[in-house]
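Have a look at the structure below before the remarks.
A protein chain is absent from this complex, but the other protein chains hold their places.
Letters A, B and C name the chains as they come in the text, with residue numbers starting at 1 for each one.
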């Protein structure tokens, strides 16, 4: 789970380019982090207000387990740093990635009132850590969006406790959070969940028989 | 707000490549400007009839506050230079960007009769300058398209006065105009409004319950 | 209208890369030509069976006004060379481009029985040569597809005579043909007509009120 800070920053810069090419981090949306040291916890996380397709190593900040930036560089860490910290603690994650795509936003809206969306029967589910068959039912919780980060972080903590098996959650009209033991696993989870949400979303939009 | 002309031109060339990759400036559509000097006003603006994905520095013209090209280079500034000037004056903008995407065109058509489209509840709204919560209602005015630039410029002026809080407007079946205090802010506004229009457009097209 | 052969070939290679990136020439679909000499007519045209995203100069053949390949290189010119020749003669075109996109195919199918599709009111129409206002009605004829090139070429000839103002036509379930006095004009026409067909197609598919 440990990684050197410069290496972690380079990985996040690359992820930003990839996700920007797919249109998943438009504007200055999205935020990414990597655990660089587990105890005491140190996180490399994207600076607030940056365009994720144009990140440089200077846009990656070093924060502690209270979300305080430690380095000499200016700027504040992502406003959603506390959500990253909750996920890292609850899941022993090595990386946390938040994307803000058209389809994750659409599905978070459409299924928000139900509190989540269930996806089953897709081969792509096997790419989620620990899942070995398409005959798996993944519940992706959807949380109401909130500008009060203390309240939202608490809701994230409760959700992760209540749903110990979930690999991702959505914030309503806001997008996707997922994570992994390693950076590649977290990237894989983003691609898989984005694929699944678009697949189910297009199917529902088509008004085909389910 | 001031910037040197060569630097401004380089920024517009880069923006053209990015927006072309997203399919937002097909044909020779779209036009971009940057304020290079506020008083007397000097604008770096794209030449009329150029492909925005293939701009070179020679395609950026230096115009005054009447829209007259000043440099030695040939060609005419964008036919919509007057709209840029109205926006710069009304909003003290440092950059104005016009894109012509599938979704901004579709939404300008679908909601044209209502005179605008309201978008609220999306986290992405927070990327608009001065907006601090997703609990914000953005009204994007839609103006009838017009080949008479004097008339259209006057209508833009009135709209910007009547809607002092709007961050963008649409021309019907023509596309999106937005702006920012700086070039990065204007780019961010394009990406955010394009995202929001596609999100709302896909939702409406799907005939899901709103 | 004249251009040297090597320059023409380089332009077609570049167009192939651009259109492939947009998904408009999947498989080995699409074909492109440039007039390199008007009288006697000489055409640089893509070789049959090539992937347009991976063209090299060797894939561009030199053909005469009967569609016979003149150079030393192997392979046959595009099976649709006769359609290019009809267009060059009827329109005094300097370049002819055929794309095979999802939306041009879909619209050629949906409106095939009506023999064409009318598009009006879009600003993007102004990018078509000679059109000066969005208040223009463009009729895009749709021809039944045919493997008999003699018969299909004759039908193209008749259509171009009957519709002297049209800037493009569709072959049913086959895609788009357009042209221009120059290569950049033909490219612009492709991008504009593809944009318009997708715009109208998405609108119709959405079952919004027209």
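Side notes on the structure shown:
In this section, a contact is a pair of C-beta atoms (placed from the backbone, for glycine too) under 8 Å apart; a residue touches a chain by one contact, two chains touch by 3 or more.
Everything numeric in this text was worked out from a predicted model, so none of it was measured.
The chain not displayed here makes contact, within the full complex, with A, C. Only one residue in the set A:69, A:90, A:158 or A:205 touches the chain that does not appear here, and it is A:205. For the chain left out of this panel, the touching residue among A:124, A:158 or A:181 is A:124. From the set C:102, C:129, C:158 or C:181, the residue in touch with the chain omitted from the display is C:102, counting the whole complex. Even with one chain removed from view, chain A keeps its contact list with that chain: residues 22, 121-124, 127, 132-135, 184, 187-188, 191-192, 194-195, 198-199, 202-203, 205-208.
On the side of chain C, touch with the chain left out of the figure occurs at residues 23, 26-29, 51, 100, 102, 105-106, 109-110, 145, 147, 171, 173-175, 204-205, 207.
Here, only the chains that are shown with their structure count from here on.
Arrangement of the chains shown, judged by which pairs touch: a linear chain-to-chain path with two open ends.
Rounded to the nearest 5, the angle that brings the Cα atoms of chain A onto chain B is 90°.
Work out the mean CA point of chain A and of chain B, and you get 31 Å between them. Our note on geometry: chain A versus chain C, Cα centroid distance of 44 Å, whole angstroms.
Shared interface positions of chain C, i.e. residues touching 2 or more other chains, are not present.
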